[in-house]
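Just one protein chain is left out here, and the rest sit where they should.
Up next, subunit A:
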Amino acid sequence: MGSWSWERAGELLPLMLEGLRILLLVTVVASAIALVLGLLVAIVNRSAPRAVTAPLFAVMEFIRNTPVLVQAVFVWTLMLMISGTSASAMWTGAIVLGIHYASYTAEAYRAGIDGIPQGQWEAITALSLPKPRAWYAVLLPQALRKSTPALGNYVIALFKEVPILSAIGVAEMVTQVKGYAGIHYGGSLEGFTIAGLIFLVISYPIALLMRKLEKRLAN
């Protein structure tokens, strides 16, 4: 079967698992940023005066419409200029990815918030419920119900996009393969096959879970 070497595959595996660890870490950090920041942006967009929301909108649109690769390389270049060798590609990458995806999640949250029936806002006014409490107790629970499927999809998409950070040297799976192949002049086939399988094994069950969750929420 071509130049497949089980020996190389065996050598690669521990490296791939380390890469997977980094991949998961970046995913968790970036997702946390995307989910929290996106929510804040959505709430601010709903509540703040135009002077605040107009520039915020411009910034988010810019972030959403430029490739995350470009953003990552740009920010990484800045970080190197500012911090030199103490800059962390992993944290820089995770934050850039998180902010990028926050521009998507903000839209998902907005759709969820817009889907809340007008009557709920009126009941909140009629009862003079304080705004923070109204958001926590009434509005967010209803908005999240509607947003959760889209948010889950974005987390999965984020997970699959982490390898793009190999461009700035984050030691996830793709970087590991390239590193190994650079030294051993071989192993790309085995490396990327293993990477692909790992992605499949993780993403697919999660996608199935999301679909189940979607059905449950639709009731």
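Please note the rule applied: a residue touches a chain if its C-beta (ideal position, glycine included) is under 8 Å from a C-beta of that chain, and two chains touch if they have at least 3 such contacts; residues count from 1.
Just so it is clear, contacts and distances are computed from a predicted model.
> One chain of this complex is missing from the view, so tell me which of "Plastocyanin", "Insulinase family protein", "Amino acid ABC transporter ATP-binding protein (PAAT family)" or "RNA polymerase sigma factor" is its UniProt name.
Going by its UniProt entry, the chain not pictured is "Amino acid ABC transporter ATP-binding protein (PAAT family)".
> Looking at A:T53, A:Q142, A:S188 or A:S203, which makes contact with the chain not pictured?
Candidates A:T53, A:Q142, A:S188 or A:S203; residue touching the omitted chain: A:Q142.
> Who touches the missing chain here, A:A51, A:M81, A:A126 or A:I183?
In the complete complex, the chain left out is touched by residue A:A126.
> Can you list, in ascending order, the subunit A residues touching the missing chain?
The missing chain touches subunit A at positions 117, 119-120, 122-123, 125-130, 133, 137-138, 141-142, 145.
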